[in-house]
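Every protein chain of the complex appears in place save one, which is left out.
Which chain is which? They are A and B, in the order written, and residues in each are numbered from 1.
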Amino acid sequence: MTGSAMVFYAAAVLTVVFAAVMVVHRNPVKSTLALVVSFFGLAICYVLLSAPLIAVLQVIVYAGAILVLFLFVLMLLNLREEPAPPGSSRPIQTVLSGVAIVSFAGLMLGLIRASGDPAAGADPQPLTDIARVSRLLFSDYLLPFEAVSVLLLAALVGAFVLVYSEKRA
Amino acid sequence: MSGPVPLLHVLILSVALFAIGLTGALLRRNAIHIFLSIELMMNAANLALIGYALSWGTPEGQIVVFFVIAIAAAEASVGLAIFVALFRHTKTIDVNQVNLLKW
Partner (left out) sequence: MSLLDFGIIAARVLLPALILPGIVIPLVWVERRGAGLIQDRPGPNRVGPMGLLQSPVDVLKLFMKEPVMPAAADSFLYTLAPAIAVFAALATFAVIPYGATLEVGGRTIPLIGADLNIGILYIFAMTSLSVYAIVLAGWSANNKYSLMGGIRSSAQIISYELAMTTAAAGVILAASSFRLNDVVAMQEGTWLSFVPRWNVFPQFLGFLIFFVAAFAETNRIPFDLPEAESELVAGYHTEYSAMRFGSYFLAEYVNIMVASALAVTLYLGGWTLPGFHPQGILGTLISIAIFAGKTAFLVWVFVWVRWTLPRFRYDQLMSLGWKVLLPLALVNIFLQAALALGTGVYR
């Protein structure tokens, strides 16, 4: 096993463990932080899968903006640990969701196994070349790019309308 | 081009993360946890896309991930705005307590 493979598996374990921590932790702030660590592990995986640009964007956008926004809201709302409300355990739903999740994962793994490794495309240029990715983004994918910027503007306006209160203005 | 690990292992990691995210989204009742779980599921999909991009030697997969990240940002801003508005009305973000369509 090569060094980068070992790093990949280590990062994969880190990612999965902290993702699990995120799901089970009762404290929303710590859950968010666990997801930050998990996304860091993913960023390491992206670097090893020759997508350094995406890895850095992952850290800047997810860790640096989206999850900070989460923490921000949690702090403003002052949400701390929430005890489970009494009489709210739902064994049937829990078992059913468990079955659904396990069967979903099994189905996906089966499909992946059945499809096998795709034939590697003969491509001389490495994917780590940022100029190559960017050139494609600003030529063939220009329309989606512009559409996303309009979407971001719409989200901005929408978020403002939702939280704007006339009392404070 | 081939990466440091077989594509299969990347996809297994992706499925594992997606399943964890699905578990959180289905079983947790705190809106924040559900939202974080959805983010995790999107990232699982991103990982699969990047794995395939490397395996096929084309940058298209990375470009789709770029768009997914941008859309996740838009989604997070609107989603959190909804939580803030919800919290102002009901003083809770437990999705089970939010069962009224009209106030």
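Everything that follows uses one rule, which is that contacts are C-beta pairs under 8 Å (C-beta built on N, C-alpha and C of every residue); 3 or more make two chains touch, one makes a residue touch a chain.
Note that this is a predicted model, so its numbers are computed, not measured.
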Where the missing chain makes contact, among the chains that are shown: A
Chain not shown: contacting residue from A:5, A:56 or A:109: A:56
Hidden partner chain, touching residue among A:76, A:142 or A:161: A:76
For subunit A, residues in touch with the removed chain: 29-30, 33, 36, 52-53, 56-57, 59-60, 63-65, 68, 71-72, 75-76, 128, 130-131
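Just so it is clear, only the chains that are shown with their structure count from here on.
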Intercentroid distance (Cα basis), subunit B paired with subunit A, Å: 5
In the complex with subunit A, residue positions of subunit B that touch it: 1-13, 15-24, 26-30, 32-33, 35-37, 39-40, 43, 46-47, 50-60, 62-63, 65-67, 69-78, 80-85, 87-88, 93-94, 96
Footprint of subunit B on subunit A - complex, ascending: 2, 4-5, 7-9, 12, 15-16, 19-20, 22-23, 28, 31-32, 35, 38-39, 42, 45-46, 48-51, 53-54, 57-58, 61-62, 65-66, 69-70, 73-74, 76-77, 79, 82, 85, 88, 94, 97-98, 100-102, 104-105, 108-109, 112-113, 117-118, 120-123, 126-127, 132-133, 136-137, 141, 144-145, 148, 151-152, 154-156, 158-160, 162-163, 165
